[in-house]
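Before anything else, here's the structure in question.
The complex appears here minus one protein chain, its other protein chains still in place.
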Amino acid sequence: MAGSKYAYVKAFELPDPILPNTFIILRVDGHSFHRFTDEHSFHKPNDERALALMDRAAIDLMNEHKDIVLAFGESDEFSFLLRRSTALYNRRLSKILSSLTSQFTSSYVFHWHEYFPETPLLFPPSFDGRIVLYPGEKEVRDYFAWRQVDTHINNLYNTTFWALVQTGGQTTTQAHAHLKGTQSKEKNEILFNLFGINYNNIPARFRKGSVLVRQEVNGQLDRYASDMASEGPVILPDVLGHGDHVGSTIVRDSPNAACPPTISSSSTTAYPSHNNGGIPESPVRKTHKSNPRTVVRVLHVDIIRDDFWNDMPHILSE
Amino acid sequence: MAGSKYAYVKAFELPDPILPNTFIILRVDGHSFHRFTDEHSFHKPNDERALALMDRAAIDLMNEHKDIVLAFGESDEFSFLLRRSTALYNRRLSKILSSLTSQFTSSYVFHWHEYFPETPLLFPPSFDGRIVLYPGEKEVRDYFAWRQVDTHINNLYNTTFWALVQTGGQTTTQAHAHLKGTQSKEKNEILFNLFGINYNNIPARFRKGSVLVRQEVNGQLDRYASDMASEGPVILPDVLGHGDHVGSTIVRDSPNAACPPTISSSSTTAYPSHNNGGIPESPVRKTHKSNPRTVVRVLHVDIIRDDFWNDMPHILSE
Amino acid sequence: MAGSKYAYVKAFELPDPILPNTFIILRVDGHSFHRFTDEHSFHKPNDERALALMDRAAIDLMNEHKDIVLAFGESDEFSFLLRRSTALYNRRLSKILSSLTSQFTSSYVFHWHEYFPETPLLFPPSFDGRIVLYPGEKEVRDYFAWRQVDTHINNLYNTTFWALVQTGGQTTTQAHAHLKGTQSKEKNEILFNLFGINYNNIPARFRKGSVLVRQEVNGQLDRYASDMASEGPVILPDVLGHGDHVGSTIVRDSPNAACPPTISSSSTTAYPSHNNGGIPESPVRKTHKSNPRTVVRVLHVDIIRDDFWNDMPHILSE
Partner (left out) sequence: MAGSKYAYVKAFELPDPILPNTFIILRVDGHSFHRFTDEHSFHKPNDERALALMDRAAIDLMNEHKDIVLAFGESDEFSFLLRRSTALYNRRLSKILSSLTSQFTSSYVFHWHEYFPETPLLFPPSFDGRIVLYPGEKEVRDYFAWRQVDTHINNLYNTTFWALVQTGGQTTTQAHAHLKGTQSKEKNEILFNLFGINYNNIPARFRKGSVLVRQEVNGQLDRYASDMASEGPVILPDVLGHGDHVGSTIVRDSPNAACPPTISSSSTTAYPSHNNGGIPESPVRKTHKSNPRTVVRVLHVDIIRDDFWNDMPHILSE
């Protein structure tokens, strides 16, 4: 890029390093997704395909960047925690922000047809990203608690709202009015009394969002495998063994769900990283290596209380 | 996003407004495109399909954001100039940087199959972005001159290098050695003496990159229509009239080039903006409106000398 | 500062370069000066000694930093314009901000006794500073116009207010109530009708603030020498020829003022810069060099209209 008499303009590119040893969280949010979900007929109140596609894009990003130690997704947003001491792109803010948001977006579009095989993508969706820094472990935990509380609040509202509309026959205006000013307890009662829905039986994915962690294979998977079962159904796209049909079969990791016959409930439905030089594997090129060292697991568990963090001490300590 | 005791973490999101009335340039660059182009067998030294796809993603971005008044692309990079007084996203740096890079990426993946109908996308490509600010008009002109000089230098080198390899039978190592230390004049002579190539007859797209401007229909198009002809062949993908085959037909906008028979030389091959609420049109949904007010034109013209800027005074004055 | 195992903490010092070729304005403001002026019995509505001391600190700063091409002061604030292309401290924001604010403060305290020989300084006064960037000449002109309009508004109000109190016998509460909601015209009428004061005859220093420019000796001084006369009395502390009494004699650069005999109204009442290696001269050490190249002039002239800027084209063009 050098050489000409015009090269002086490069001096206007200013440095933007992030403070060392500070936690970096990137949050991507769908841009104009209200319209995007309408145009693509997303299911209400939750669209499992869309959530699984979000998870998939997040998994790709975590496989590409080993310094992402935790991710949390809900609706059309995903948050990524980079380990405190990461030297990714020399901690340049714009580089991290733009590259990771771009990679997430690209994966989302790239994998769309696997999760929406019967819904052509009508126009290119996009995401905006922001980076937030946290100096301490407490703030990081509270950040993720903040997002999961948000998931709960939104999902309870949306579940009740759409029950009133879809089953109760209310207009959306009526449903809004019905719920105005209600507390959580009242929404739970509406769900149970009017529609026979026990909110706690709703899939954990919807109630708790997606928690993505990196784990060593043959490592600490067992505890969370059983946790997930006890938490309720977990929906995981199975990319390991189905070649071209990746994502078009949905894995229900729940013992008592009405599962399609092709589905296993095994806790091994995780996303291996093949260390192939930084390019995330695409399904059609996948060659099973014998010993992937780590996998990205998709959990739908509580991250507000201490248990999760006690079980995953490496997340905050690295 | 509010409400819980954790919401205090939102206070860590710091403002990042860009200085008012300063020119904003966003440059996106392909991430690890050396590998990406190898894996997808891009033609050397230039792949028209790839360049046209880059143009297409840039056109989508300009149609989405009317405050982009100029764009310039070469190889796997594209620069976008926002008008000086833009209030896009309240001039928040991270929002502009991440959203526009994401939108560009999304369009690139979305339109891939139109430009590479026989080459499946093997993995999701991505781009990084950076924002550079310029206080004055002179620096903006010099920025674009810097990029176009870069285009020339790279293309002359690559054209000569690949002639030595593809036609001359040299290994890449030999070709590198052959060109080491050579000046432009010597490369031109190699091309002409060894391979009978007059560099100036190489398509303007390769020599000058792509210059995207927004113009009113029935406006100032005529001059550049003839300019382009005099500059040499201009390659424009025709997305207006060919439905699903967009991009697979190449428009050569030059009267005397050796054009494939399917090609029209009409200067109307521009990209209309339908003002459809911010969502760029995708080909399959396109409904021709009778009077698009502005179109994005793809030119392959000199932007170093004064002529271009004198003809487009609005670019720097808005 | 290197060497030990603790030196890694230096990596937390982040760069903060200012965008090249952008105008830099530093504005310093007195910190808690309401109390400071009360404790030191400043004259109301204007204290010439205090204003002259502010000018003196500003002159020292301009003599120290030749890249300051213009300064404007009123009340307890002063603005300094650095030439567009300055490389002072490599344009590091914190370094420029802190050093210049510190130097201004130091000069203010250092010279206090010269301007307030009978008023001991009771506690150390301080200033805060801020840096504002402007991309273009128009904004710079408008910045200084903004400050001078502020000077006018404040001075008209204060002059009328203190006339009501000091001469009219009103309490401050009554005077506030009297002026509430009044326009400039009404304040002028109050001054003239009640107190026989023609506002335009008030010293230009109070009405227009202090405009500090650097000029070559034997250069363009003549026009402003006469301008100043026509603008009304100009108060300049004479530091050139009076040794220890600097500042205790007031130079009135006005043909009809009652001037002390030692005072000339010539253009030599300016502040020479002796290029003595960056240390501003203190009066007691001053050795008159024969040919100072430039001097800092203190003017009290209009900087809103074009005349000033047309006469000083170098200010914005460097």
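Here the chain labels run A, B and C in written order, and each chain numbers its own residues starting at 1.
Going forward, a residue touches a chain if its C-beta (ideal position, glycine included) is under 8 Å from a C-beta of that chain, and two chains touch if they have at least 3 such contacts.
Since we're looking at a predicted model, the values are computed, not measured.
Engineer: Could you tell me which of C:E48, C:D67, C:D128 or C:D302 touches the chain that is not displayed?
Structural biologist: Touching the chain that is not displayed is residue C:D128.
Engineer: One chain isn't shown here. Among C:E48, C:D67, C:E137 or C:D150, which residue touches it?
Structural biologist: C:D150
Engineer: Which one, C:S85, C:S102 or C:T171, makes contact with the chain that was left out?
Structural biologist: Result: among the candidates, C:S102 touches the missing chain.
Engineer: Could you please point out the subunit B residues that touch the chain left off the display?
Structural biologist: 11-12, 14-15, 17, 19-21
Engineer: Go through subunit A and note every residue touching the omitted chain.
Structural biologist: 19, 21-22, 133, 135-136, 139
Engineer: Where does subunit C touch the missing chain, residue by residue?
Structural biologist: 1, 3-4, 6-10, 12-13, 28, 31-32, 35, 60, 93-95, 97-99, 101-111, 120-134, 139, 142-143, 145-146, 149-150, 153, 277-282, 284-285
Assume only the chains that are shown with their structure count from here on.
Engineer: Counting in whole Å, what is the centre-to-centre distance of subunit A and subunit B, each centre being its mean C-alpha position?
Structural biologist: Whole-Å distance between the two chain centres: 33.
Engineer: Could you please state the distance in Å, as a whole number, between where the Cα atoms of subunit B are centred and where those of subunit C are centred?
Structural biologist: Chain centroid spacing, subunit B to subunit C, equals 51 Å.
Engineer: CA centre of subunit A versus CA centre of subunit C: separation in Å?
Structural biologist: About 58 Å separates the centre of subunit A from that of subunit C.
Engineer: What are the residue numbers in subunit A that touch two or more other chains?
Structural biologist: Where subunit A meets two or more other chains at a single residue, that happens at 12.
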